[in-house]
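Note that this complex is displayed minus one protein chain, with the remaining chains in position.
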Amino acid sequence: MITLSETSLDVQQAIQTATRLKAGAVNVFVGTVRDNAKGKAVLRLEYEAYEPMAIAEIKKIVEAAAAKWPLQGWAISHRVGVLQPGEAAVVVAVSTPHRADSFAACEYIIDTLKETVPIWKKEVLEDGEEWISAHP
Amino acid sequence: MITLSETSLDVQQAIQTATRLKAGAVNVFVGTVRDNAKGKAVLRLEYEAYEPMAIAEIKKIVEAAAAKWPLQGWAISHRVGVLQPGEAAVVVAVSTPHRADSFAACEYIIDTLKETVPIWKKEVLEDGEEWISAHP
Amino acid sequence: MKKYTVLAFGIAKDILGGRQCEIELPGNTVAALRTALVSRYPALAGLRSLMIAVNSEYAGDGVLLEERDEIALIPPVSGG
Partner (left out) sequence: MKKYTVLAFGIAKDILGGRQCEIELPGNTVAALRTALVSRYPALAGLRSLMIAVNSEYAGDGVLLEERDEIALIPPVSGG
């Protein structure tokens, strides 16, 4: 299940979607909005996605993960729009028969998502705003 | 928060307990009861804990993890009693400022928990039952 | 001359001053489009990277464009 959502992510639903009776291990990563960055207070984050391509790229990542590890179930959700500190920006949940694979697959998915999926984050601090990673 | 519970584990509550405004990454491991083992159907698992010592050993693991990684929040829950396939037997949730640490800390905790914490699992299959790992 | 519509996201949207632009160019490669865009919007050259996607796929410089393609400017991504 791949979701891009303008409203709060449902972590519990992601876990339920990923859980399988044949899988003994579920690993879940939740990326949340920190209240500080570069020593400044974070007022909000603004996420923007190129939605059809983002979904297509996430599908590719899942396919690559399923080729490396025995993925049983999975769910990936990403917020778009304006997020306050404390809110979940991304949830990745995977299940595998055994636990080491669940950690490896989940970490691979979130690491690759951050590298390849067309989603952009603008950080609005108390003293200015910036598109993250835009400049060298 | 360390919990040994005779009733269903609350994954959502564990995540909320572990989440911190200063931590951008939450990693959660859920160990669930598989419906099969050794090619046989699993009827149920029975978990037994030496409770005060189990809690003391889990505390030691958390302290060791906090010495290795910048743990912000954490929650560890383990079921005791009779579990059906699909139920969660253990939940480990941790938060750290950045994501690689959250994966490493969570995996360390569950790996060490399985090695040192006095909790025992009896697997009841369709054709017999066995205390797991008891014999060479 | 062919006319292409280019979608822009993130900081590229700010640089272009809008969600999309139209650009005419004599060539039909991703490389030619990139050159024309950077020429019109020099701030694009200051980005850490600038990918171009064609029909929701990352496209190398040699990919050939058609006027009806969905073309998008992909500045450095920062999801998660």
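In order of appearance the chains are A, B and C, and numbering begins at 1 in each one.
Going forward, a contact is a pair of C-beta atoms (placed from the backbone, for glycine too) under 8 Å apart; a residue touches a chain by one contact, two chains touch by 3 or more.
Everything quoted here is computed from the prediction, not taken from an experiment.
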item: Which displayed chains the hidden chain touches across the whole complex; value: B
item: On chain B, residues whose C-beta touches the chain left out of the figure; value: 31, 47-50, 52-54, 56, 78, 89-90, 110, 113-122, 131-136
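The rule is short, and it goes like this: only the chains that are shown with their structure count from here on.
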item: Chain of greatest Cα-centre distance to chain C; value: B
item: Chain at the geometric heart of the assembly (C-alpha centres); value: A
item: Separation of mean Cα positions, chain C and chain B [Å, integer]; value: 48
item: Set of chain A residues in contact with two or more other chains; value: 31, 110
item: Sequence positions of chain C contacting 2 or more other chains; value: 80
